[in-house]
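Of the protein chains in this complex, one is absent; all others appear in place.
Order of writing sets the labels: A and B. Residues in every chain begin at 1.
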Amino acid sequence: MTSETGVGASVKRKEDKRFLTGKGRYLDDINRPGQAYGAFLRSPHAFAKIKSIDTAAASAAPGVVAIYTGADVAADGVGGLICGWAITSKDGEPHKAPAHPAIAVDTVRHVGDQVAFVIADTLAQAKDAAELIEVDYEEMTPVVDGAAAVAAGAPQVHDDVPGNLCYDWELGDQAAVDAAFASAAHVTTLDIYNNRLVPNAMEPRAAIGDYDSGNDEILLYTTSQNPHVARLVLSAFVGIAPEHKLRVIAPDVGGGFGSKIFIYAEETICAWAAKKLDRAVKWTAERSESFLSDAHGRDHHTTAELAMDANGKFLGLRVNTIANMGAYLSTFATSVPSYLYATLLAGQYTTPAIYANVKAVFTNTAPVDAYRGAGRPEATYVVERIVERAARDLGISPVELRKRNFIAPDAYPYETPVIMTYDSGNYPLNLDTALKLIDYDGFAARRAESESRGKKRGIGLSSFIEACGIAPSAAVGSLGAGVGLWESAQVRFNPTGGVTVFTGSHSHGQGHETTFAQLISEHLGVPIENVEVSHGDTGKVPFGMGTYGSRSLAVGGSAIMRAVDKIVEKGKKVAAHLMEASAEDIEHANGVFKVAGTDKQVTMAEVAFAAYVPHNYPPDLEPGMDETAFYDPTNFTFPAGTHIAEVEVDPDTGAVEVVDWAASDDFGNVINPMIVEGQIHGGVAQGIGQALLENAVYDPDTGQLLSGSYMDYTMPRADDLPSFKIETTNTPCPGNPLGVKGCGEAGAIAAPAALMNAITDAIGVEIDMPATREKVWRAAQSAQQAAE
Amino acid sequence: MYEFNYHRPGSVDEAVGLISEDAKILAGGQSLLPTMKLRLAQPSDMIDLAGIPGLSDISVDGSTVTIGATATHASVAASSAVAGAIPALAKLASGIGDAQVRNMGTMGGSVANADPAADYPAALVGLGATVHTNSRTVAADDFFTGIFETDLAENEIVTKVSFPVPQAAAYVKFANPASRYAIVGVFVAKTADGVRVAVTGAGGSVFRASDMEAALNGNFSASSLDGIAVASDDLNSDLHASADYRAHLVSVMAKRAVQAAGG
Partner (left out) sequence: MPNVSMTVNGKAVSAEVEPRTLLVQFLREKLSLTGTHVGCDTSQCGACVVHVNGKSVKACTTLAVQHEGADVTTIEGLAQNGELHPMQEAFKEHHGLQCGFCTPGMVMSAIDLVKTHPNPDEKTIREGLEGNICRCTGYHNIVKAVKAAADNMGG
């Protein structure tokens, strides 16, 4: 049943009023009594020994409270930052995890590495003083490119990591792939680079450490997608405080896209310094700092080969990737180019044999970790570009080649050769839906019209798949994860009938306060305005693993449903007592308890009231209506779809205009279509950004970040993008009680390949991302000359 | 940002009197303040021109458009008088930065800052404008002397710029996709004294493309520019455009500007 506020309704967001009236409370909006302000002195060099640090002049500057260096942090026994996912190389060796001190001790390994932390009464004083610190560096030659880092004679980023090799990992049956290639009628090859991106959530990272000496308790406000995970890591591994003496609050968070999953040096130092000084310490990143110190995304060099029979049927796929990890391992860095990447190389296809080899390498650049999609955009990009190239090689239409190789809608569950079991889907339907949306049949006429104006028009497809709802603890544990990936929820009725839902998921734009409230409204019949969703505070929410990997609804929402089940179960007992019936005879629907076969009924509100005012109450039942549940699914979810880009290229300048975009995605059941569409819009925009505009570029000689501000790093703006045509299809997910698959990352996963394929179609030459205007112009020129 | 003293003089003379070695003139601040925020500039004193009466006046007098130093880009863009006399100038102003920058940024600030990728220098040189300071007038051709360098003396303040009204003119910009400054901007003007082609963004400072001017003097038509390119030797090269690409873009934008100007 779809009510106005239930499942399936585009309910306007509950959180919007505060954001629209300036009453959101983001971290920098929060101030603690007596707080001091911190500023980091960061390395100006990509790679250097720190010979000495002289803080004398800075310490004497006005307002300075304290200055800490790496030596101070080490002396206090504060542990380094950790990587929480263990990857085993093909030779059986564990991945190399060199020390990652929160403040560099004797060596800086990327521009922006923390060198000292200055705390003062005002921010301006802290910054003024930071400039007075004198550091004597001995510069060394850096290496910034992943492929260069594994070349013989490359600079060694860490003494204890020979050849800069973090791991050399493989997945799949190499012999089967070799056999497939031996029997192939045609082999298509691809050599591509997946560009490095800076996530750029609009709210810069920030933290406030505060200390209650009376209770010996640290309170950390931080811009986190997963405050409980931050508490766990800071407690168990970094040693900031025991978990029960550390409260982490992630208030309103202004976007994350993965970059706020990780446990960073800055929040670590704020928490530690607050206790040391017995004074609150606040740090807020400036955008320039964000560019240098937020974990970046992607940065893969890949060669791929696709073996096909004479009819274009895929026989085997071989992929070799070098993944740039940056200077240190960020929290989940190792998992991204391995289990979140190679496991998706089957795409939507029946390719029977796949082998992937991934070398993860250290360089003198900012750490690289999960960014919207995390590994899965890289996989889709490889698969969907090589499929399109194969279609051109074979002279088969890209639509037809895909259809020949799609997994059939009746083939589920479907086991791929790269350890995934796809649970449901209908790939041909999504492709056909997207073709209709963009009027694929009318493309030739549109192309002719463009040509009459001297423009080149192209169209490109991307049929993506992702594994998300990142969860099954047993599965991820077997693959190296150091944590469980369940989710928890608490559903608490108040005596007067209102409900507070405490969720371990964290909303930083996803609209959980609305979507989760819709679940309660639908299933417990509570008016949506009487449902409050609380998240982001380890002092309020029982437990949580946070929001990433499109997991909030599939895992967090399912946990809420489990708690709802418990509420209903208890409610039935209370209702049975109130109506003098047997609990077995009570039926529940939408917040109304009925005695089966009678017209006797009580409402959820009456039941909740009785539970808190148990004057007339079952003798063997606990009072209260407050249930907590944990949920751990048995499989990932597998959203999939087809996106189609249409572009027009100005051959005189190389400027690419994205003139149309169509997407048909299968996210299983949808709770709030409006919110889902918004997620697609945003994901596609980031994917278009990667393909066309965004590029984190380090100078290969100096290791300086050349695109270190919005003056040089091109963020997609309103006039860079088209409006999008979006539809969803639905094969319900069999793996969770809501039948949902997750939608947060799909657009970013699908979009780059679609756009690059469209550009190739327009200019007739393949280029790497980003398709800058100069690159497109040069390619178009060379294609023109080749044609003449 | 470093500390500084703030002054808000009521007259140009008072402003000039406040100038000292490390002082900076604050007009709109849209270039200066970002630089100061990044601690790349450390003025001892900021002299705000916003309180000086009459300095933002815009007037059109027969064959001349005169724009006061503190006239904002938005006010130039919105001026029907400017649009009537030199539509290319109003259009250029409407494309500087973004709407918010145009509401604060000033013509005088842009001219005195002489950013090699700024738009206004192309208009000044393209139209053969005259820069008025507190003490003299300077021809635009002589005003821009290098990267962020002008002919202004230390104790000189730009007070207004007068633009002769051309027969036809147009400005076409190929913007940096990130900063939205000009990678290449070409201002073409057909004047009584001949055609002027001014190029911004491509080099260290705005410059005139004399080969193009000669060709267009012969025949004011985009096709006259076929095969004419500026040399790439001294052009800028950065993340967003190599010197070769910039040279190519100068030709493309020049043709488009000529077409837009009716040629």
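As a convention for this text, a residue touches a chain if its C-beta (ideal position, glycine included) is under 8 Å from a C-beta of that chain, and two chains touch if they have at least 3 such contacts.
Keep in mind it's a predicted model, so treat the numbers as computed, not measured.
Q: Determine which one of A:Ala481, A:Val499 or A:Ile675 touches the chain that has been left out.
A: A:Ile675
Q: Which candidate, A:Gly6, A:Pro204, A:Gly668 or A:Gly703, sits in contact with the chain we can't see?
A: The one listed residue touching the chain not shown is A:Pro204.
Q: Per the definition of touch given earlier, which of A:Tyr211, A:Phe257 or A:Phe516 contacts the omitted chain?
A: A:Phe257
Q: On chain B, what residues meet the omitted chain?
A: For chain B, the residues touching the absent chain are 1-6, 8, 26, 29-30, 33-34, 36-38, 46, 48, 50, 74, 97-101, 103-104, 178-180.
Q: Residue-wise, where is chain A in contact with the chain that is not depicted?
A: The missing chain touches chain A at positions 12-13, 15-26, 28-29, 124, 200-204, 252-255, 257, 286-288, 508-511, 674-675, 677-678, 681-686, 709-711, 715-719, 721, 723-724, 747.
Throughout what follows, only the chains that are shown with their structure count from here on.
Q: What whole-number Å value describes the gap between the mean CA coordinates of chain A and chain B?
A: 43
Q: For the complex, give me every residue of chain A touching chain B.
A: Touch residues, chain A against chain B: 124, 127-128, 131, 288, 652-653, 693, 695, 697, 706-707, 710-715, 720, 772-774, 777-778.
Q: In the complex, go through chain B and note every residue touching chain A.
A: Those residues of chain B that touch chain A are 1-3, 38-39, 174, 176-179, 239-242, 245, 248-249, 252.
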